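Worksheet: one structure, shown below.
Here the complex is missing a single protein chain, while all its other protein chains stay put.
We just call them A, B and C in the order they show up, numbering each chain from 1.
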Amino acid sequence: MTTNKMRVGLVGSGYMGKAHAIAYRNAIAAFAIPQWQLQCEMLADATPELAEMKAQELGFNRSTGDWKRLINDPDIDVVDICAPNFLHKDIALAAIAAGKHVYSEKPLALNADDAKEMTEAAELAGVKTLVGFNYIKNPTVQFAKQLIERGDIGDVVHFRGVFNEDYLADSNLPFSWRLQKQFAGTGALNDLASHLVQLAIHLVAPIQSLCADLKVVHQQRPLAQGENGVGHVENDDQAHMMVRFANGAQGTLEASRIAWGRKNGLSFEITGTKGTLIFDQETLSELSLYINEGNPQTQGFKRILVGPEHPDYQAFCVSAGHGLGFNDMKAVEIRDLYQGIVHNAPLWPDFRAATQVNIILDSVVESVDKRAWVEVEQYDGEQK
Amino acid sequence: MTTNKMRVGLVGSGYMGKAHAIAYRNAIAAFAIPQWQLQCEMLADATPELAEMKAQELGFNRSTGDWKRLINDPDIDVVDICAPNFLHKDIALAAIAAGKHVYSEKPLALNADDAKEMTEAAELAGVKTLVGFNYIKNPTVQFAKQLIERGDIGDVVHFRGVFNEDYLADSNLPFSWRLQKQFAGTGALNDLASHLVQLAIHLVAPIQSLCADLKVVHQQRPLAQGENGVGHVENDDQAHMMVRFANGAQGTLEASRIAWGRKNGLSFEITGTKGTLIFDQETLSELSLYINEGNPQTQGFKRILVGPEHPDYQAFCVSAGHGLGFNDMKAVEIRDLYQGIVHNAPLWPDFRAATQVNIILDSVVESVDKRAWVEVEQYDGEQK
Amino acid sequence: MTTNKMRVGLVGSGYMGKAHAIAYRNAIAAFAIPQWQLQCEMLADATPELAEMKAQELGFNRSTGDWKRLINDPDIDVVDICAPNFLHKDIALAAIAAGKHVYSEKPLALNADDAKEMTEAAELAGVKTLVGFNYIKNPTVQFAKQLIERGDIGDVVHFRGVFNEDYLADSNLPFSWRLQKQFAGTGALNDLASHLVQLAIHLVAPIQSLCADLKVVHQQRPLAQGENGVGHVENDDQAHMMVRFANGAQGTLEASRIAWGRKNGLSFEITGTKGTLIFDQETLSELSLYINEGNPQTQGFKRILVGPEHPDYQAFCVSAGHGLGFNDMKAVEIRDLYQGIVHNAPLWPDFRAATQVNIILDSVVESVDKRAWVEVEQYDGEQK
Partner (left out) sequence: MTTNKMRVGLVGSGYMGKAHAIAYRNAIAAFAIPQWQLQCEMLADATPELAEMKAQELGFNRSTGDWKRLINDPDIDVVDICAPNFLHKDIALAAIAAGKHVYSEKPLALNADDAKEMTEAAELAGVKTLVGFNYIKNPTVQFAKQLIERGDIGDVVHFRGVFNEDYLADSNLPFSWRLQKQFAGTGALNDLASHLVQLAIHLVAPIQSLCADLKVVHQQRPLAQGENGVGHVENDDQAHMMVRFANGAQGTLEASRIAWGRKNGLSFEITGTKGTLIFDQETLSELSLYINEGNPQTQGFKRILVGPEHPDYQAFCVSAGHGLGFNDMKAVEIRDLYQGIVHNAPLWPDFRAATQVNIILDSVVESVDKRAWVEVEQYDGEQK
């Protein structure tokens, strides 16, 4: 089921909502998408007032304080979910029921069971789905994928991934929904490690088994301004995993939301039998590559600045090394969404792929309970 | 003279034309500019066919193969000049004559005399002008300016600036208009050092005297495909300047278009009596800052990732360190243009400021001829 | 038991033997040690000829092809063991029996039982012991320790350590004793992770429990030149650990000897409740430090170049940032050895501390067998 245009209904206009709004426009000019085919049609937020203000700010034609109205609006082709995690399921199921395509922010759901329910509903309804794991859309990361696939670093034998930020490092930051299981699910695991897990699967192979460790470091926090007392933090500040991939490679994955100094500290190092590559999102437009070839005297890590020779860069700039930003990755994601919805291209990572991430996150919790390695269910290979 | 909207007429839709097109859209969502107030109205290019194709790709409503028609179109409020250097003057003078605001790419003109003529015409007509020295719009560079102005590094005593790229490093790249004086003016000097000069003035003080060196390294190049023979390169591959600023500080500025490995190698290091700051455009979202204070044991250059605490970053992202791209700087520039045209804010760097850059570039040529230091005419302080 | 001089008997004059020889001399001038108090007296190697050649090259007075003669020589005060791992035990026990102080390279032994036997013998005999975990002697790392101890980064909540090299990354490198359990013990674990474990304990707290993963990636290798067939690799190319420290902090430790591009890739990142510090041995003379204090606008990782303000640097150079090398760390270690032997200062890490490392490495193997977390015996806190 495709349409000849993609009129967007955005639900939630906070941090990610704005990033999407910028990216829709960015994508039109960068990827030569006809304006009439990509329209920022309606924006829903928690109240009509907020929604109306944001619609004006972000350049949406209409607004509503009730996401159900957006979903059922006949002039909406795709529902874009930028609401908090715990709302993803209800909004997505309703959108699917209304026959709309769904573009959801990550993590897809609070747990694997919900994610499977969403996936199966979408597949049954035959709507297109896409989940916002934007880091894999970065031209630099796409290039890393290319290098791996064409064998430049040989067979991958090791993956180390870290996603550290410090947005909750200050223990005086107030209690919030992000710290409660019912609203956020797990903590750094769901919020940050979800990206890493998706990257690891994408770049290496399925994760077959894992052993993990989670810790709540700051166990209580003051209630938000105006309230007295403390809130008890329910989910992990720091998360660790050791994994084994389907191809035999080993890996370690770590995430923290209390790692002072790290702002978008998503990095990975992938070692193969012929070479190694290193990426760090804080310098998102470069990749370091070491290949064991040629004169040993001149071997070293090459710092490659992303440029027109690499996937999807040229849409933004014809000169190498001029640098892409966070929102540019989202523009690539939206180009994909457009290609999927308007030109029936395959969309990835779809709900099924994102469910696999949720399954792995659930396995982490299981491993922590058992203090031992656990096997991981394979779901994303099944259908598609 | 302001209008209540800014309908854009873009002349030239190559490298910079597309960057502008992306930025217009980007700015709407990032800076909450009402859509009806900022419209991509018409695009002119060398032929009607090219113009029409590009208008569709870049999301402009109408197109023309004749920039004079664009200039005289009643629904155009501002003429955006992204055509090659030698056309800037004619287009700008015509636009001014038609009472249009003018937003021109740098360098403003091929020489200081032309630039002065353009400046005086614009000031007489009372139209707004802005020149695309985008690097100063980068939130990181704005922050550098802030640090300097509030005295964090004390009195500036030294500026070193380098702008190196390798776009002509390969001596087999064909001859083109960029290598001819009548079309491009000087070489690396006009193309790259112009940015550096503008940054130096902006961040330090007026340049009062200078001594320079220019060199054509690859003196001939093959003619473009299909043609036989060689073309004789008329302008500099490498340019050097030693300068003295009005505040007594010393500086060195260098540019090269044949510096292998440098892709957007614009960097500067500014030393003051209390500290030093370092910037490198290839990692455009960070600034290194050294301040002589506190325990000597823990002194060092701080790598500051640009974030919401810094000027104009928050429009793009609420989280620090997520990284801005080249086109985001242009979006800030366009926000300024909008504020100038629709809300009558002062615009900077305007034609007068850009003329000062052209004057300095002319002084470079004079110094090279004399093999000695020369004094620099001060023009931009005069009116405004 | 101290002596008024330290006449050294070196056993093994390969890689580390030479590093020690350089460092003995270096230490004399750097730390103003009287020449007569520190003498390079005798060198033992596998054959008399080799020993004699090396003694001349490395500046030792006498030589022998039999380490037992060295040990029993009356003019030797300390036996310095730079022979392969499997010889450490026999040489050390014999030296202790002869009443000599012992300075051994790491890892102390092939397993914890051997290490305990050596420790107990040394303590009973009352000789001084020191083990060559040189990385903690680096002024930069000493400074890191200082920062942690005085609370600059608050309470440590996380340690991530990696020690990657590529000395066996090429799968065509020949089979050798390093790949056999009886001669080397475990692989990357014993050779590289031993340093990391020692650093982690030193900088954070005792390791109380762990879960680990080991893998032999290149399972067979060609026999050494001249021989036909392949050798079967018995020990790990890659080693992973998740740990919990006595203070509640979490950690991950990894080592690899097949990580292309990493030459001395020992790095760690330590996060506390107030800040973070980062170290990388490939740039051994700098430390990155982030502290959450002051204006958020100017927060960032500070790159601190080690200098005279930091421990033990000034002995080498009065100017900051001039850089120390690998052998300089050994000179600090030898200064400690001298202080211990001639001036009865406490020596650290001694055999008992090094035994704790061996215990942890044994726990790794146990965890891998059980595919689960294991508790770690605490030995080094017991006596001293």
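Simple rule for what comes next: a contact is a pair of C-beta atoms (placed from the backbone, for glycine too) under 8 Å apart; a residue touches a chain by one contact, two chains touch by 3 or more.
Given the structure is predicted, the values throughout are model-derived calculations rather than measurements.
Contact with the chain that does not appear here is found for just one residue of C:57, C:155, C:227 or C:369, C:57. Of the candidate positions B:142, B:235 or B:271, contact with the hidden chain is made by B:271.
From the set C:48, C:126, C:321 or C:381, the residue in touch with the chain omitted from the display is C:321, counting the whole complex.
Within the complete assembly, A:310 is the residue of A:310, A:335 or A:352 that touches the hidden chain. Where chain A meets the omitted chain, the residues involved are 143, 147, 152, 286, 288-289, 291, 296-305, 309-310. Residues of chain C that touch the chain left out of the display are 15, 18-19, 21-22, 24-26, 28-30, 32, 34-35, 56-59, 165, 167, 262-265, 281-286, 305, 307, 316-328. Even with one chain removed from view, chain B keeps its contact list with that chain: residues 153, 157-158, 160, 162, 169-171, 211-213, 215, 217, 238, 240, 242, 244, 250, 252, 254, 256, 258-262, 271-276, 290-292, 299-301, 370-373.
Basically, only the chains that are shown with their structure count from here on.
Chain A has its Cα centroid nearest to the centroid of all protein Cα atoms in the structure.
Greatest Cα centroid separation from chain A: this falls to C. Of all residue numbers seen at the chain B-chain C contact, over half occur in both copies; the interface is built from largely matching residues. Measuring from the averaged C-alpha position of chain A to that of chain C gives a distance of 41 Å. Chain A and chain B have Cα centroids separated by 35 Å. Between the Cα centres of chain B and chain C there is a gap of 54 Å.
Multi-chain contact residues of chain C (touching two or more other chains) are listed as 291, 299-301.
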